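Here is the structure we will look at.
Note that this complex is displayed minus one protein chain, with the remaining chains in position.
On to chain A.
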Amino acid sequence: MSEMLSIDFMQRALLAALLVGLSAPLVGVFLVQRRLALIGDGMGHVALAGVAVGVWLGQSPVWTALIGAVLAAIIVELIRTSGSAHGDVALAIIFYGGIAASVVIIGKSPNGTPASLTAYLFGAITTVTAADLWVFGVLTVVILLVVGVLRWRLFAVASDEEYARSAGLPVLALNLALAVLTAVTVVVSMRIVGLLLISALMIVPNAAAQLLGHSFRSSLAWAVAIGVACAVGGVAVSYAADTPSGGTIVLLAIGAFVVAAVGSAVRTRLGRVALAGHAEAEGHGHEHGPGCGHEAIQHGDHVDYVHDGHHHAPHGAHYDEHAAMATTLSTPPAPRSPTPPSTPSRPTDDRLRSAADPPTGRGRGLPRRDRRLRVRPRTPCPDARGGQLDRACHGLSLARRPRHRRRARRVAHRRRRGRLSAVLDRSPPPPRLPHVRTDRRGRRADGRDLGRAGGGRTRVPGRAAYRRDRRHLRHLLRAAA
């Protein structure tokens, strides 16, 4: 490693890779958004003609490539904007004209053969000169500045051009700016990644980042991180394994994409039930219940309590923040009506009853084992641990609690598994949201009660999402925050 860093050309190559890794994904994200993923490839073709002219004239090929690519970018964008039916063909002529001209010119030049183009096409770490590095550095700073200032405007134009124009944004100028940025990125990459492969470094890190990020901002950060890691890592691997740098970098980037895709697919497969927009109320010491002093509002299939203007819904050991409705329609907030008394039917249902049912004595008429499973969530209880009632072991001696807690957990789990068919009875989650199973608080997916048709409230005691799905909740929480 230190040996690698001590070599002059490797220092330059690593620095150039850093610059490419920074700038390519930054520009590429807007190309991906506009479905112009291949435009960078075409500009590489034209830049190659510039390189050939530079070699022929004995000038620095970087400058001639820059001039060629920027000119091509402007022409290409103007053709695209004109919306001409033959625009496609015109672009093809420009791009292939560029690559054909480069081969012919280099063949005619005194100090070059078509074979000497290979280093420009696929990148080579030994070719970065100190002068190149200065040019690349300045160009990268320009790219970073322009993207930094214009990013939301470029974003707006790329996501909805019609709207951008209606909002008075200079759409043509922004499009031209993006085209020139692309051309400049192509040139920055010509030593390390190569003109044929740079398009990949603009696109692939962004494709991987879309699988990792939850917003435009965060996916852009991911893309830059992946781009830098692949470019610098690729140069290092290329030195160690003696491979062409461009191909190595792009293969690394594709590897990152595959890893991200597999990871995201696994994440999505793990669960089944989507739980979107889940936010937990912070620092909630108070336990809501009927007559707790907070207004209760029916919200879909459950009750929200209005707490200092927030809507809190009980969820497992915590309360969720539900959005206060911006407008209420015909139904005014109805205070929660007392749970209708239900008549016990079968013992199995009895087991699932909540404490709101008429008191029949603690677990009377149940098998001994199940008496301890009686749920009394709203009884003020000295056994409450950290504000939450230890339901399963309520009333048992301290010595017997651990065993019964374990057993209760097993029983509750079996019971939930038994209800799984009802739990799964819902539409699949929207794209990009993981499946998270919950027991739906004893309700079916459509909000109706489980068990007896139209009967009293039946509840499954456990309310939290399945433990192995909870980490997806963390992802969702982060997305919702």
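As a convention for this text, a contact is a pair of C-beta atoms (placed from the backbone, for glycine too) under 8 Å apart; a residue touches a chain by one contact, two chains touch by 3 or more; residues count from 1.
Keep in mind that, in the parts below, contacts and distances are computed from a predicted model.
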Quiz item: The chain dropped from view, which UniProt name applies: "Ethanolamine ammonia-lyase large subunit", "Multiple sugar transport system permease protein", "Metal ABC transporter ATP-binding protein" or "Spore germination protein KA"?
Solution: "Metal ABC transporter ATP-binding protein"
Quiz prompt | Per the touch definition above, residue among A:Q59, A:T113, A:T126 or A:S166 touching the missing chain | solution = A:S166
Quiz item: For chain A, which residues touch the unseen chain?
Solution: 29, 32-33, 35, 149-153, 155-156, 159-160, 162-169, 206, 210, 213-217, 219, 274, 276-277, 279, 298, 300, 321-323, 325-331, 427, 429-433, 479-481
